[in-house]
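All protein chains but one are shown at their positions in the complex.
Lettered A and B in written order, each chain numbered from 1.
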Amino acid sequence: MYVAVKGGEAAIDNAHRLLAEVRRGDPAVPDLTVAQIREQMALLVDRVMAEGSLNDPDLAALALKQARGDVVEAVFLVRAFRTTLPRFGASVPLETGRMTLSRRISATFKDLPGGQVLGPTFDYTHRLVDFGLAEGEQLEPAAEAEPREDAAATPRVTDLLGRDGLIEPSPQDDGTPLGDITREPVDFPCDRSTRLQALARGDEGFILALGYSTQRGYGRTHPFVGEVRVGTVAVEFVPEELGFPVLLGTMQVTECQMVNQFKGSREVPPQFTRGYGLVFGQSERKAMAMALVDRALRASELGEPLASPAQDQEFVLAHCDSLQATGFVEHLKLPHYVDFQAELELVRRMRAEAEDKREAAE
Amino acid sequence: MAVTDQGSQTQARRAVMALCAAATGQELATALAGLAAPGAEDIRAPEIGLVMATGRIGGDGRPFNLGEVSVTRAAVRLADGRTGFAYHLGRDRARARRAAILDALWQGEADRPGVEEALAPVARRAAADAAAQARRTAATRVDFLTLARGED
Partner (left out) sequence: MLRAGFRDPVHESQGVFRAVLDALARPGTIHAIPARLDPPAPLTPELAAIALALTDGDTPVWLDPALAAGHDVAAYLRFHTGAPTTADPARAAFALVREAERCPPLADFAAGTPAYPDTSTTLVLALDRIEAGPGLRLTGPGIRGAAELALAPLPPGWPAALRENHAGFPLGVDILLAAPGRLAGLPRSTAVEG
């Protein structure tokens, strides 16, 4: 139970003024601009957009500045901002197959039609701290090469396997309306679309840990990375007054197709199953972990025993949101004086009763 | 035939609107400045809102909600009654309004070539950016070799 407490107004105002000053840090150091954060802390901005569930790099960068770099606080600001805006509608589904790629790799096929491109990746770096960066080192310009002719035709790995019937097809669009976890509370069990929405905005650390747990045996799915691709996709929307799709612009996304252990039955020949991850910005870690957890959450659909946390819809979905989690954990610091007073009284009484009993026994 | 004309006209209009969506606010201001654009009335004041971006399970299956994108829209009417619309990612009201005016101007046959001409530099800049990006990506193309494991 919460009981309102009064007072502290001046202290709160002063705490906020102090926060503003501390956020700014040493005034002798130049103030960060939003553009600097957007350009140079791009992966952090991407994370805030993914978990804030709002693609708007400038807004996410500003939120990070205001939040002193705290991701969850920045997510809170972004989520609060979005509640002030009207929704015009839903986009045409993104055509990730027509993505302008900046990176595309496969761990299953080395000779992929369209080829593999590494793009800007940390992979293969030596993870040695570059002290030159601290000195504001000059950059060597990126190398260039003529794109190969097939670079624009990049079928998904799952399409290649699908042609031979070696992998299950994607669930068909049967036209049933989409649930939306930002509008209606989630009922369990929920469908895969709803789960993917929750995972796409879920806390990266939590999803990563769950994905990892499936690799360590808690709901094993024998995954292979069919493909990870990063790039920009067109976002199209059909305004009612126009009746045809207009291009809103392009945005960066990361997609992961996980190819998982095969199964078969009397009706279905053995084939690979799939897990899917799609996330705003560039985050292979999040997209891959999401694909692992998506596949694990399909356990009951695929007739697998439900034994591990990553397979438990309610456990995963009810706990994957960083904002909900922080809200409930951090609310514990709000005044619980009356609650605690009651508990204190109870403990005192129980102790007194126990004391009385012991004395009576002696 | 009329239907086909209608269709190709819509395609052409979509292409111009897409070009405006790829343009910066400054590029649109420059394009408009060269067109002696008439005054425009807001039918619906430029407004910031959200569009739920949807993806597809597996890339090609049933849709799901990926997350929202911020969008600015504008709707204007020129003095002669032509209306124009714009929907853009981001929160730049002035930019969306300029694009809506360009869309309205494009509705008139007489203004069409002028609008397309004024936006040609944007098309060239966007194509050059895309080509440069593609060349930089192409330089990171990799051919992995599988080393024999000794079975054969």
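Remarks
The rule is simple: contacts are C-beta pairs under 8 Å (C-beta built on N, C-alpha and C of every residue); 3 or more make two chains touch, one makes a residue touch a chain.
Since we're looking at a predicted model, the values are computed, not measured.
From the set A:D13, A:E39, A:E241 or A:D356, the residue in touch with the chain omitted from the display is A:E241, counting the whole complex.
Checked against the full complex, the one of B:A12, B:A29 or B:A45 touching the unshown chain is B:A45.
The omitted chain makes contact with subunit B at the following residues, 41-45, 47, 75, 77, 81, 83. Mapped onto subunit A, the interface with the missing chain covers residues 86-89, 183, 240-241.
The criterion applied here is as follows: only the chains that are shown with their structure count from here on.
With centres taken as mean Cα positions, subunit B sits 27 Å from subunit A. Interface residues of subunit A facing subunit B in the complex, by the touch rule stated above, are 49-50, 53-56, 58-59, 82, 85-94, 96-97, 100-103, 110-111, 115-120, 142-148, 151, 156, 158-159, 169-174, 178, 180-182, 192-194, 196-197, 200-201, 235, 237, 239, 241-242, 244-251, 253, 255, 257, 274, 276, 278-280. Per the touch definition, subunit B reaches subunit A in the complex via residues 10, 14, 17-18, 21-22, 47-71, 73, 75, 85, 87-91, 130, 132-146.
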